[in-house]
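A single protein chain has been omitted from the complex, and every remaining protein chain is retained in its original position.
Coming up: chain A.
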Amino acid sequence: MHFRRYLCTQTAAGNRRRHQWPVKKVIKSNFTQALAEIKDSIFNSDFVAISLQKTGGYSAPWQKILPIDTAETAYLKAKRAAERFQIFQFSVCPFSVKASKLIAHPYNFQLFPRDEFRVGMPSYSFSCQPSYLTSMAQEGFDFNACIYNGISYMSRVQESAGKVQRGNVLLNSCSLQSPSAFSVADSIFMERIKTRVKNWMNDCNDLHDKTEDSLINSLRKLVSRSEVYGSRPSLTIDVCSERQVQLTLEALKEFVNIVLLQAPAKAGVEAVQVILTSSEEDKNLLVKEFQDLEEEHGRVVRGFREVIDLISTSQRPVVVHNSLNDFAFIHSKFLAPLPLTMDEFSSSLLSVFPHILDVNHLMKEIGSFDKMNNLSSAISYLDRRFFASIDMEVSNQEETDRGNVHGHNVLRVCQLFVKLCSALKISVEIPEGGHTQLSAFLQRYSNMFCSSDATDPVNDDVRIWTGKSRTVRVNNLVFLWGFKGGISAQDLKDALCNSHEVFSDEFDVKMVDRTCAIVVFWTPGISESFLKIMDSGELLSSKLEDMVSEGLKAADYETYRRVCESGLWKPDLTECLDRAADETDILSGDRAQQEQSIICWNSDEMINLDEL
């Protein structure tokens, strides 16, 4: 939260200096109009930057993505967050760089998972983290606008689940396979339908000539169930099964000028509506009308997902600041439930968004950025180190709520991206017509999902931060818990130091949360012997034995990985580890050992107890 507040003051100060950027705010009422606009903007731009405002990120300190996480556990944590929390604001900014000028079209879409169709979708419930909401409030976010008038949506999978009651379904065009064989009952049914429709059509044609008493007229309508659809006469035929719908279609094949609709089923009663048209053109007109209606209905169902689909079809590279977290959200809310593994996730995602550029990853290319996972500080760092002034032109002419500092993040992502590219000497000016091909250099950087912390090995001495970071294999890590509450990492290290000879070589201790610590053994192999000692209870020194009798427990990284996988997200890591460790005994470790898993050990970067 410290970082958020910092961001907030930065932007407030920054805004006074820079101009007020007009960002278009989109809610339910102006969504259709904005959709048309953004479609043009996306297809006329070279890149699309996105940024999300979420209702939360984690439910307990250890559930944050930490430096001790491998790509896999980081994904599992991101998955957990995406499934629990909600997006309240989705910012999209199509942009291009032309003649060293950044041309941006920013939009802020307010989202709310309103159940528009009473089907329990898109989301029955969601979680909120008070600190996230509070900092959003400080930035001037309007929760009333969001909850009252936010745009709803439905994911691709949810839409195809077909729970949403559709309106009238056009039967003419759809090709229901005709039943292969007809029983006697079927034939009688079909004959009856045929006669009924024939009589009704004749009546309709006759009516043009005769004028009738209104009472008789309405009685006739009542008896024949003849109604009017718009200006055209229509007839409703009740059916009681899907098969009867097919039979009706089959029976009415010979009539040319009718349009058949399947009305939405009400309390189990299905019906086919027959509408009489006057000519072929009239029929086509009506069919078109219904198709438009269906289209419109689909648009309402998809809601904000239209924008996601637009970005996807445009094939523009998507620029994002924290790709793992944000795309986990996007995948789970707009595409499909998140798969179990990182690999499935990336392949599923890349089929929809082929080019994803993570600004965080580009920053690592410059070096020195682990601590800079905050947009404003990264920008000001770049300003200091590289002379790269970027003019920005924001093309929305709409009036916006001025004075609000929220919702500018997406513009900052654009800015940072362009600055980084210029610092890295990557050209982002794409010539006319060359859209689908990313420059080879950018291609290299695309689709690298990195959580902000799980870094790849870099030289120690180029870091601007003082801490030294070293990579460490995960099987050199041991989780420890069951020690006295409120103890500091240093005290724990001291206590361990003299307790047993396995601690005579170099090792480090960090707290993961209040009740659980992680120990890194710098000499390979020691972690295994330590775990063996803890497991068997043999070779315990008296000091270690005391600690064990007071409840000290240890587990390997695999146990932690299983905790993340199991979906047991309790507030204390120890509880989860305890349970998972119990299960290990049963499983007797038949699982194949992890491939080359390394994490980056940074002595400074662990959770500071004082901050908790």
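Simple rule for what comes next: a contact is a pair of C-beta atoms (placed from the backbone, for glycine too) under 8 Å apart; a residue touches a chain by one contact, two chains touch by 3 or more; residues count from 1.
The rule is short, and it goes like this: contacts and distances are computed from a predicted model.
Student: Which of the following is the UniProt-recorded protein name of the chain this complex doesn't show: "Polynucleotidyl transferase", "Derlin", "Proteasome subunit alpha type" or "Ribosomal RNA-processing protein 43"?
Tutor: Of the names offered in "Polynucleotidyl transferase", "Derlin", "Proteasome subunit alpha type" or "Ribosomal RNA-processing protein 43", the one UniProt assigns to the missing chain is "Polynucleotidyl transferase".
Student: Based on the whole complex, identify which of A:100, A:127, A:187 or A:498 touches the chain you can't see.
Tutor: A:127
Student: Using the touch definition from the top, which of A:114, A:297, A:473 or A:553 touches the missing chain?
Tutor: The missing chain is touched by A:114.
Student: If the hidden chain were put back, which of A:40, A:227 or A:491 would touch it?
Tutor: Spelled out, the listed residue whose C-beta touches the missing chain is A:491.
Student: For the chain that got dropped from the picture, name the residues of chain A it touches.
Tutor: The list for chain A reads 55-56, 58-61, 84-86, 112-115, 120, 123-131, 133-134, 136-137, 142-144, 146-148, 466, 485-486, 490-491, 494, 514-515, 567, 571-572, 612.
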